[in-house]
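Just one protein chain is left out here, and the rest sit where they should.
And then chain A:
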Amino acid sequence: MASNGTTDHTPSAFRYNNNNTAVKMDTTTTTNGHASTPGPDPSTVKKTTAAAANPAQSTFAVKAGLAQMLKGGVIMDVVNAEQARIAEEAGACAVMALERVPADIRVEGGVARMSDPAMIQEIMRTVTIPVMAKARIGHFVECQILQAIGVDYIDESEVLTPADPTHHVDKSGFSTPFVCGCRNLGEALRRISEGAAMIRTKGEAGTGDVVEAVRHMQTVNAEIARASSASENELRQMARELECDFALLKETARQKRLPVVNFAAGGIATPADAALMMQMGCDGVFVGSGIFKSGDAAKRAKAIVQATTHYNDPKVLAEVSIGLGEAMVGINVEKMPETNKLAKRGW
């Protein structure tokens, strides 16, 4: 099973050179990393599905590009086609198709796995916005299945039960882009060096308590601020400390932000929560249990979409916060036993 273990392989620079925010590019350069199509690492070839015939497909720029199109938007968890339609009508920029929302996974327990492909495909047929789906951490075959049915993004998610005790999936060999969770900068950069084209803070899914999302965003922001003011030597030290790739850390320091799109997730339940995360500097929000576990899902979904766009306009935020009915009941994370925290999954 060595082929799965790629978390420690040498990360290569292409993964962020293609990003739009790499602004060093000469104006006369018309190729945008065309030549740097990620070829699968020879040691990982076995487990990746056949690469696209066209070398300009599935490049990192194309993968990260879709995430850039999602910015300023809300991605909603949906468990069936009817909910997916409500989400699309509310203005969601994408949906996450899964069988049980995190709040139910908590209550019901057991092993949480990839959803039935038929249910994901029905949602893909129902809506025109991108459809994401979750695979278990390290479960590269679930990822192969999700890629085969054509989902637009794969979430290697701590909300499902991890399938590999030591490794995350090597994401660079897939043509479908990946989003992964993080609690801090080191975790984010490790996922990016494995090929993730989008990051989300983990928060604490299924709680309706935004405190962990805030904590993780603050941690990432503080570490980026520290990296941005660090000398070259300090950055090397910091890369060792955070256990991340030095080149990626340096690029993060230069851009003063993560080199890929970063959404907030895990505990967002109200328009104010969404705007809070946006004001803290995330690029958009995931709302999981918060919408369809509330009293009036359609109204709340619309309100969270409006709040994510107008996050800096308290008057709009007040308007959309009025009369939303019951919010999801929620679980106070502080009173939760450490072993129940999903964010602890992944490394």
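Definition applied: a contact is a pair of C-beta atoms (placed from the backbone, for glycine too) under 8 Å apart; a residue touches a chain by one contact, two chains touch by 3 or more; residues count from 1.
FYI, contacts and distances are computed from a predicted model.
Undergrad: Assign the chain not included in the display its UniProt protein name, restricting the answer to "tRNA (adenine(58)-N(1))-methyltransferase catalytic subunit TRM61", "MO25-like protein At5g47540", "Eukaryotic translation initiation factor 3 subunit K" or "glutaminase".
TA: According to UniProt, the chain not displayed is called "glutaminase".
Undergrad: Touching the hidden chain in the complete assembly: which of A:Leu70, A:Leu98, A:Ala163 or A:Leu317 does that?
TA: A:Leu70
Undergrad: Could you tell which one of A:Thr161, A:Ser175, A:Ser228 or A:Ser321 touches the chain left off the display?
TA: Considering all chains, including the one not shown, the answer is A:Ser175.
Undergrad: For a quick check of understanding: of A:Val101, A:Met114, A:Val127 or A:Leu189, which residue touches the chain that isn't displayed?
TA: Answer from the full complex: A:Val127 touches the omitted chain.
Undergrad: Considering the whole complex rather than only what is displayed, give the residues of chain A touching the chain that is not shown.
TA: Against the missing chain, chain A presents residues 20-23, 25, 27-32, 34, 52, 54, 56-59, 61-62, 65-66, 68-73, 85, 88-94, 124, 126-130, 147, 150-153, 175-177, 302, 305-306, 308-310, 313.
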